[in-house]
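A single protein chain has been removed from this complex, and every other one stays in its place.
Order of writing sets the chain letters: A, B, C, D and E. Residues in each chain are counted from 1.
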Amino acid sequence: MVSGEAWVKKIEAIIKPFKLDEVKEALHEVGVSGITVTEAKGFGRQKGHTELYRGAEYVVDFLPKVKLEVVVDDSLAERVVEAIASAAQTGRIGDGKIFILPVEGAVRIRTGERDADAI
Amino acid sequence: MVSGEAWVKKIEAIIKPFKLDEVKEALHEVGVSGITVTEAKGFGRQKGHTELYRGAEYVVDFLPKVKLEVVVDDSLAERVVEAIASAAQTGRIGDGKIFILPVEGAVRIRTGERDADAI
Amino acid sequence: MVSGEAWVKKIEAIIKPFKLDEVKEALHEVGVSGITVTEAKGFGRQKGHTELYRGAEYVVDFLPKVKLEVVVDDSLAERVVEAIASAAQTGRIGDGKIFILPVEGAVRIRTGERDADAI
Amino acid sequence: MKTWIKLSRVVAAAAALLLTAPAASLAVAQEAAPASASAAATESVAASEAVSESATAEAAPAAAHILASQKELTAATLSNANTTYLIFCTAMVLMMTLPGLALFYGGMVRKKNIVATVTQSVAVTCIVAVVWWAISYSMAFGTAASPFLGIAADKVNLFMGGFDNLFLKAVTPATAYSAAPTIPEYTWISYQLTFAIITPALITGAFAERVKFSGLLLFMILWSILVYAPICHMVWGGGYLAQKGVLDFAGGAVVHCNSGVAGLVSALFLGRRKGYGTEAMAPNNVIFIMIGASLLFVGWIGFNAGSEWAGDTIASAALLNTMLCTCLAGVSWKVVEWVFRGKPSLVGILSGMVAGLVVITPACGFVNPMGAMICGLLAGPVCYISATWVKKLLGYDDSLDAFGIHGAGGFLGAVLTGFLADPAVNSLGHAGMDQVMKQLLGLGVTIVWSAIGTLIILVICKFTTGLRVSEADEEAGLDASQHDEVLDH
Amino acid sequence: MKTWIKLSRVVAAAAALLLTAPAASLAVAQEAAPASASAAATESVAASEAVSESATAEAAPAAAHILASQKELTAATLSNANTTYLIFCTAMVLMMTLPGLALFYGGMVRKKNIVATVTQSVAVTCIVAVVWWAISYSMAFGTAASPFLGIAADKVNLFMGGFDNLFLKAVTPATAYSAAPTIPEYTWISYQLTFAIITPALITGAFAERVKFSGLLLFMILWSILVYAPICHMVWGGGYLAQKGVLDFAGGAVVHCNSGVAGLVSALFLGRRKGYGTEAMAPNNVIFIMIGASLLFVGWIGFNAGSEWAGDTIASAALLNTMLCTCLAGVSWKVVEWVFRGKPSLVGILSGMVAGLVVITPACGFVNPMGAMICGLLAGPVCYISATWVKKLLGYDDSLDAFGIHGAGGFLGAVLTGFLADPAVNSLGHAGMDQVMKQLLGLGVTIVWSAIGTLIILVICKFTTGLRVSEADEEAGLDASQHDEVLDH
Partner (left out) sequence: MKTWIKLSRVVAAAAALLLTAPAASLAVAQEAAPASASAAATESVAASEAVSESATAEAAPAAAHILASQKELTAATLSNANTTYLIFCTAMVLMMTLPGLALFYGGMVRKKNIVATVTQSVAVTCIVAVVWWAISYSMAFGTAASPFLGIAADKVNLFMGGFDNLFLKAVTPATAYSAAPTIPEYTWISYQLTFAIITPALITGAFAERVKFSGLLLFMILWSILVYAPICHMVWGGGYLAQKGVLDFAGGAVVHCNSGVAGLVSALFLGRRKGYGTEAMAPNNVIFIMIGASLLFVGWIGFNAGSEWAGDTIASAALLNTMLCTCLAGVSWKVVEWVFRGKPSLVGILSGMVAGLVVITPACGFVNPMGAMICGLLAGPVCYISATWVKKLLGYDDSLDAFGIHGAGGFLGAVLTGFLADPAVNSLGHAGMDQVMKQLLGLGVTIVWSAIGTLIILVICKFTTGLRVSEADEEAGLDASQHDEVLDH
């Protein structure tokens, strides 16, 4: 079953946490029915802050981000990317990134359905 | 070293949290020796709930899930998928998904071993 | 835009939490400008511990790990892998793994830049 | 078949409880003769009360246990010092439940049930206060003046205080309760309310992670009325057990044994949690457990030393005994655990401390510090065994050890009181086999009443509100399914 | 345009507040005649003070409300029992703010603001103590001896205590405050300080998640001096409202209505949080809310019963009333919520309990337990409506319901006191429409003074330190932007 051919894509997006609701709405409109979200910390161009406790200095350059994973049919991928990109944008540094990865197979655990049917 | 050829697969599974122990056991039996687990929130067909605090309504449609990542040899992939699928199944909505992704290289940090030896 | 061709790689590393700062420094030196980090639990050769609460035994074989994700140009991938591998190494069991995955596209949300420009 | 297993467990439990009956009846028999003497003594005490009390009210308030009635309070009898004492003890015992017990229990369940578990302690507090005001204070500390269901008033008074004081209607700013004649009854009601709250709240530990919220509320209302109030009256309200000379300084039987047994019956009746024994059910937050246990410790000073209702020598003994027994029990549990488990755990030391607090509760105002150390030395190992080995052996799922610690510890403490009471500390105390038999009588009656009462109430709840959530709700967690409110968003 | 909306809201608020003015002026008019009589009475009381006090000081300390002055304290008049009482009440009320309120509010905001929210309670505590020492104690509890801005001393005294006691310079180990003549003034100052701390701290609930730290500090300093001290003096320092016979046992007007109104004005002035109504703003940690609310409950015993300044019968009534009203309000909010929301929530029960605590505050030392139950029955639904429907309707963003609960609850409690006061509990209490009018007068003056004072201070802050953080800072969270200190690393 592991086809080797990637008709399905995984879109990973790192966004600002307070944009999650808007992005979810946008994805919903595009027709995405499933999303998985993880809390993450991001390090990038956006500057963090310095914490000082009783003389000890800690540079906190990891900022809170949210990581979204959406697996969709190839045909939908571009629209998903655009939906995320526009909903998550503030124009300020640190808005985040979207990555597209190939997926070779998918299974819906409840039913055992495979690949395109599974997502 | 980055071979470009994907003899190794990464199996990602989003499952219900209380199924983690069973899935771990199942994977152990199949011969998987390493698993990485992250807490996640899932949005899908399974309905969440609405929270109301002093008049303000919050739709909590992200439900707690656990994300498993297992990197295995191509030959083991199908068995791993099946082991997860059967151990994580409750038959109720929200059981989750399994995705198979290609991996182009692997390293064991401790020893520097590469690819198949590393996992 | 989704090229299908993977000129860009995603390096995933599972490391010991207290090595994060060192690895970050190492990546910085190699020229990596963005990293995403997630807290994870790892199961592997490294042994966990057993917790006993009032007679009930819980085998805690998932140990705290940190998962790093770095998306870089193909050309940089090998150096990134080496940087992580050497910075994260303690030589003791449980040091973790590095995986290389193909990426088919990337977007910087703030600007809409694509692929290599986006990372 | 499942029902069958459940039934058989309940039967087994009933059988186990009946085993205590012989001890109880034995004790009753033994007491038959002295009882009349004691009754006579009681009367003569009552007769000389007017005299003795003005002279020694402060010196021997525990004597008032046996003489339950409302008294007039005047500017002359009011003591600001004692009232101050009891007001603060009220605050401290309240703190034991909120946030103490709520956190102690909340930290021990899995994360998906923490909000629900905490809510149980909060809701029990609210609902019991209302019931106390409406009904149960009258039943616990009233004096029945008229027959009830054809039973003569003085017989009724053996088991409950009657219904003449519903809605506190007989209480005024100028009344005091006979046991604490220098303190306004308003404060007495408040202080006793905090005991009436924490006792049922302790039972929630046996229900945890699977009980339906509506069922829990109904259970608690009925239990407060049918189980707590009568047992409280029998021991502290001048009822049957008080007259028999049972010693229970701050609630070994009334509070701990009572709630522990109710917890055991409930745990057996509800059945185990889904996944019990196979799934990991480690505490979600041991820091919350620590905060909870610490506030229990601090507040318990108001519980134990407070049960003297005055800051005097007996209260001082209760204070020191409480601190010593608790700390030594923490050490003794730790040592046992270190030996058997390989490493000492925070939850272990804290469990030992709570065990010590429970064991010293009935004894604290009767024993001397050496007695307290003996209690502490035994508290750790005995409750360790009860909460680990016995629970495993019998296979019931008393999630947070309401029985394992409070039931067993309360029993142990009550028995030890009979062996260790030192008249130099408290003239009402007296050690010896006869006292031990009295203690067993008190425990037997408490256990039987509590077990039967709890069982009846459980059956009522099962067939009305329901008691256990559905499997899917249990899997999803009570937080989401019962309250639409989760800790992590 | 935004400014326009903001302005119009402020105007609307001002209008709403003025609606209360007629009631107030009406009450003032009604009081015009009896006022002189009352004043006369006051004088005669003052005259016979030397006699009456030694005889009845303990029996009727609340009378001292009207007689504000410094008294000599000697070994003969000092009461160790009462001093003990008030020292512990001080500790308990301190615990209400730290860690109580800090956690109650801290748990309710989003995670990115928890540190900042908690810091606000801590910083307010520190800064108010210094201001209290330097200025506001003198203004609240001093007695002006010289004219101020050309106003005669006795007129000044109607509104504030003057500046003769700045830096506590007139306080010695041998002075007592007339209201509590058996207790050293040092303890009185400490106890009252805890009230002066929690009142402004309550307002931070309306500021939450968007206020600039420096702006908050300036606001709090000015508010302590210009709003809290005068209102405190008017009601408790023997000022205008005390003389008018307004009943406010522990601070329905002084503390709750006052801070609630200030919160409303502040919320309107600051405008809503970014994302209000669209973004999810669920509490970050309901367990912290529970700990906070529980410690508020426990500490409130020191607040309410403590306001009798002695552990006597009235304190006992305040204790029991506080417990009953709080618990019933928890139940009544829960029931309303269960009906309208489908499920009861932990935050709901806790909110109900806090509402009950607020409502009983002015009444606790005047009503009987039945009165307390009436307060509790109403507290839940009324504050539920105010904190949910009214807030939604008016569209202001009072983040943590400083107004919704404290404003509305304080108002309700003060009015109910007028209806329910029972002279059998407290001879100073008296129920009836005339008393209700007095209560409305007290509320009217408090509301108007608080609203106008707060508005002036907000304007001052806006144009000096600034009041609201930048949009980017609000997005990033106050923890990072104001304190460089976040909960999760």
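FYI, a residue touches a chain if its C-beta (ideal position, glycine included) is under 8 Å from a C-beta of that chain, and two chains touch if they have at least 3 such contacts.
Please read all numbers here as calculations on a predicted model, not as lab measurements.
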Query raised in the report: What are the shown chains that the omitted chain is in contact with?
Result: A, C, D, E
Report task. Touching the absent chain in the whole complex: find that residue among E:Ser190, E:Thr326, E:Ser399 or E:Asn426. Result -> E:Ser190
Query - Sole contact to the chain not displayed, among E:Leu73, E:Ala179, E:Val347 or E:Val425 - result: E:Leu73
Query raised in the report: Out of C:Glu12, C:Glu51 or C:Glu69, which is the one that touches the chain we can't see?
Result: C:Glu51
Query raised in the report: Looking at D:Leu98, D:Leu241, D:Leu319 or D:Leu400, which makes contact with the chain not pictured?
Result: D:Leu319
Report summary line: Given D:Gly142, D:Gly162, D:Gly330 or D:Gly404, the residue that touches the chain left out of view is D:Gly330
**Report entry** Residues of chain D (touch criterion as defined above) contacting the omitted chain
**Finding:** 58-59, 79-82, 84-85, 88, 92, 280, 282, 284-287, 290-291, 294-295, 297-299, 301-302, 305, 310-317, 319-320, 323-324, 326-328, 330-331, 334, 341-347, 349-350, 353, 369-370, 373, 424-425
Query - For chain C, residues in touch with the removed chain - result: 16-18, 21, 49-52, 58, 60, 62, 64, 90, 92
**Report entry** Residues in chain A touching the chain absent from view
**Finding:** 51-56, 58-60
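Quick note on the criterion: only the chains that are shown with their structure count from here on.
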Query raised in the report: Tell me, which chains sit next to both chain A and chain C?
Result: B
Report summary line: If CA atoms of chain A are superposed on chain B, the rotation in degrees (nearest 5) amounts to 120
Query raised in the report: So how far apart, in whole Å, are chain B and chain D when each is placed at the average of its C-alpha atoms?
Result: 47
Query raised in the report: Measuring from the mean C-alpha position of chain C to the mean C-alpha position of chain E, what distance in angstrom results?
Result: 53
Query - Residue numbers of chain D (touch at least two other chains) - result: 280, 484-485, 489
Query raised in the report: Which parts of chain B, given as residue numbers and ranges, touch two or more other chains?
Result: 38-39, 51-52, 58, 60, 62, 90, 92, 101-102
Query - Chains grouped in pairs wherever the two touch, ordered by label - result: A-B, A-C, A-E, B-C, B-D, B-E, C-D, D-E
